[in-house]
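Every protein chain except one is present and positioned as in the full complex.
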Amino acid sequence: MSELPFRSVLVANRGEIAVRILRTVKALGLQGLVVYHAADRDSPAVRAADIAIEITGPTPVAAYLDGAQIVAKARAAGAGAIHPGYGFLSENAGFARAVAEAGIVFVGPTPEAIELMGDKVRARNFVAERGFPVAPSAIEDDDPASFNERARAVGAPLLIKPSAGGGGKGMRIVRDLAILDDEIVRARSEGQRYFGDGRLYVERYVERPRHIEVQVLGDAHGNVVHLFERECSIQRRFQKIIEESPSPGLTPDERTRICEVAAGIARAAGYRNAGTVEFIYGAGEFYFLEMNTRLQVEHPVTEEVTGLDLVAEQLRVAGGAPLGYGQEAVTSSGHAIELRLYAEDSTRDFAPTTGPVLIYRTPAGVRVDSGIVEGGRVTAAFDPMLAKVIVHGADRVEAIAKADKALADLVLLGCRTNAAFLRRLLADPDFASGDMHTGLIAEKPALAEDPPLDEDQMTRLLAAAALSLRTMRDAADAVPRLHAAMGGWRN
Amino acid sequence: MQHMIAIEDALHRVWLSRDAQGYVLHLGAQQWPVALDGTALRVAGAASPVTIAVDGDRVYVHIDGAAHELVYQSPIAFHAAEAGGPAEDMVRAPMPGSVIATPVTAGDSVAAGDTLIVIESMKLETAVKAPRDGVVETVNFAVGQSFERDALLVTLASQEG
Partner (left out) sequence: MARITSQIDTGSDSFLANAAHNRGLAEELRRRQQDARFKRPQRDLDRLARQDKMFLRDRLEALLDPGTPFLELSTLAANMAYDGDVPGAGQMSGIGIVSGREVIIHADDASVKGGAWYPLSVKKIIRTLDIAIENRLPVIHLCDSAGGFLPLQRDLFADRYYAGRIFRNQSILSKMGVPQLSVVLGHCTAGGAYIPALSDYSVIVRGTGAIFLGGPPLVKAATGEEVTVEELGGADMHTSVSGTADYPAASEAHAFAIAREIVGQWTVADKTGIDWIEPEEPYYDPQELYGILPRDSRTVFDMRELIARIADGSRFHEYQPAYGTTLICGYARIWGYKVGILANNGVLFNDSSLKGAHFIQLCDKNRTPLLFLQNITGFMVGKEYERRGISKDGAKLIMAVSGASVPKFTINCNGAFGAGVYGMSGRAFDPRFMFTWPGAGTSVMGAEQAANVLSDIKIRQLAREGRSLSEEEIAAIREPVLEDYKREQSAYYATSELWDDGILDPVDTRNALGICISAALNAPIEQPHYGVFRL
């Protein structure tokens, strides 16, 4: 890639994504730099980088959010480009601007695109105005006199929310428009009671919604392609847990439509670099939710089905190169699933867990993007995501089977993870049939519980522990051979 | 006499002995010939592949595609605690997090169930309660400080003597 205008890339991130970006950077023959806080001194990202630059801050997270410091360090190190990864500064328009002003290439969209999509109301209006589907809604304040009429036009089912509300208080679902007027009266009085403000807002309610998003890629020359969709409906408290592509919930027509809508939105926004358009989908309808102007955690799913290296594509278009291929050249084959391995205890309301990484062995033949390394330590300082397991199969059934085997074969000892919970999700009949929605985990609290160990499992676990503990082995070995051979004999 | 091993919150009385053939695991009235050869665990002749890591009194076992944590407790510590010994004086963190309130200070009298410290973990607020009536000896963390699981948050004055 000699046409790139930079010879080095600094990764302004940590964990698995820093490792993943550095992998491509180095594969392209570029120099890989990474910034790190002292808490990450022994992290795999630091080990993977050609140059690691320490950054400081009142907390480890604050250090990674300190754009000015990072730009200064990048300049001092002569970095040609900065890749922000996801999270931290990745959707910070000010940072993107500061990077550019420092004469460094920002691997991502323009600050304007970040700003547009970062403002949820502006983004929604932008999309709606250009004729793309957004959830029908009505805001009382726009014209209080016509509110009931406009609300009726939203169609059933719909959701009435207090404008001043939050946390679900005062929300009412209306499935039959005949009672809409009565419900509006009640919602208004509840809003008044809870928040001292009776103004309302109505939007289409999607029953058992699915979260489907589309990967898009644009260059600086106005070319935009989509890289197909990802389904991310398996979530817990808005945190994605399992992502896959293609979505098992879309018909081929719907799939084409949703992908083209996404590409259209990106094109309308003059979007460059990698981005993701998120939709809410239910009952054959889909509505624009938001656009993420960065590389997503779940991008490997797309890489697996399209065969593209998204980071390489990002670097290429960031360097000013045209995409060089059209939509027809992008194909999706087989089925890919990503599972997020979290340091958390599903049986204790998903409380975060910590501990030493005593043994870490990843399954053979499967992509695992890891932010941990054997000998390291999982702390509470950062996000609890430890690694991503990505599998690719000829079809969904094969992919699920591979995913389950990969989780079973992945060994992480020293810190509790959600691996067993993920395996229970994979085995869930609704997941297996593809009949899922974002409330699936909340709807099935039993999935969070470890099934009780049977006697055989218990015996084997205790045997493994007993044989591994010096104290216990020494106690057994101390018995003279003669007496040991007699066992528990009594006269 | 038995060793104590906890799996999750369940405590098991376990003993390992030897006979002429090898090790024998004792669980209650049951006994099983057991052996561990590298990554092969044998219980009553049946083999399972395992990966095991020991960290002090903690044993981590990956078996049947899942990881488990077991915690060893010496009989002395177990029986001392069982007899209402010093364990109740120590109030430990149920999960890692940070402190958001410290309603008591050293010297305060508290009743069982009183809140000793309020912690936040993953946006969840948890009030840590006094396990018994007593007097606070130390509060080991200030508001804003973070800690890991099992950190000693508050100590109650010993009732011994």
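Letters A and B mark the chains in the order given here, with residues in each chain numbered from 1 onward.
We take it that a residue touches a chain if its C-beta (ideal position, glycine included) is under 8 Å from a C-beta of that chain, and two chains touch if they have at least 3 such contacts.
If you're wondering where the values come from, they're calculated on a predicted model, not measured in any experiment.
**Q** One chain is left out of this view; which of A:121, A:145 or A:478 touches it in the full complex?
**A** Missing-chain contact among the listed residues: A:478.
**Q** Consider the whole complex, including the chain that is not shown, and state which of A:284, A:365, A:429 or A:488 touches that chain.
**A** Checking the options A:284, A:365, A:429 or A:488, the one contacting the hidden chain is A:488.
**Q** Among B:82, B:108, B:125 or B:150, choose the residue that contacts the chain missing from this document, as touch is defined above.
**A** B:82
**Q** Since one chain isn't shown, list which residues of chain B touch it in the complete complex.
**A** Interface residues of chain B facing the absent chain: 1-2, 15, 17-19, 24, 26, 31, 74-76, 78-80, 82-85, 161.
**Q** In the complete complex, the non-displayed chain touches which residues of chain A?
**A** Residues 475, 477-480, 482-491 of chain A touch the chain that is not shown.
Convention: only the chains that are shown with their structure count from here on.
**Q** Using mean CA coordinates as chain centres, what's the gap between chain A and chain B in Å?
**A** About 33 Å separates the centre of chain A from that of chain B.
**Q** Which positions of chain A touch chain B when the two form their complex?
**A** 344-345, 347-354, 356, 358-359, 361, 379-380, 384, 407-409, 411-414, 416-417, 419-420, 423, 450, 453, 457-469, 471-473, 475-477, 479, 484-485, 487
**Q** Taking the complex as given, what residues does chain B use to touch chain A?
**A** 3, 5, 7-8, 12, 14-20, 23-25, 27, 30, 32, 34-36, 41, 43, 48, 50-55, 59-70, 72, 74, 94-97, 121-122, 124, 146, 148-149
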